[in-house]
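Below: the structure, in structure tokens.
Of the protein chains in this complex, one is absent; all others appear in place.
Presenting subunit A:
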């Protein structure tokens, strides 16, 4: 079964490395968000595979934390990217508030 263990670790490590490639190369912030989300899920899967292979249940609570962290991180960064604006304030010093959604802007013009 040692060969199967090596194949398992190689598959998960390859997936994580390809996610890292996208994380480095990703042309925009949202690509990096998707890559980070996937990378954390793959890390959780790798921890589960390790726990299953060595029959060590100590790592199981870590899985819950990692999956929670992946969700919260991707959602918060996505909200942050959605709120990024061209100008930080209007000319008379007021805060511009939330941006108009592209769909609404297209409907009005």
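The criterion applied here is as follows: contacts are C-beta pairs under 8 Å (C-beta built on N, C-alpha and C of every residue); 3 or more make two chains touch, one makes a residue touch a chain; residues count from 1.
The rule we apply is simple: contacts and distances are computed from a predicted model.
S.K.: Assuming one chain is omitted from the figure, identify its UniProt name from "ABC transporter ATP-binding protein", "Multisubunit sodium/proton antiporter, MrpG subunit", "Electron transfer flavoprotein subunit beta" or "Simple sugar transport system permease protein".
M.R.: Its record in UniProt gives the absent chain the protein name "Multisubunit sodium/proton antiporter, MrpG subunit".
S.K.: Touching the missing chain, which residues of subunit A?
M.R.: So the residues of subunit A touching the unseen chain are 1, 4, 7-8, 11-12, 14-19, 21-22, 27-31, 33-35, 37-38, 41-42, 44-46, 48-49, 51-53, 55, 57, 60-61, 63-64, 67-68, 71, 74-75, 78-79, 81-87, 96, 99-103, 105-107, 109.
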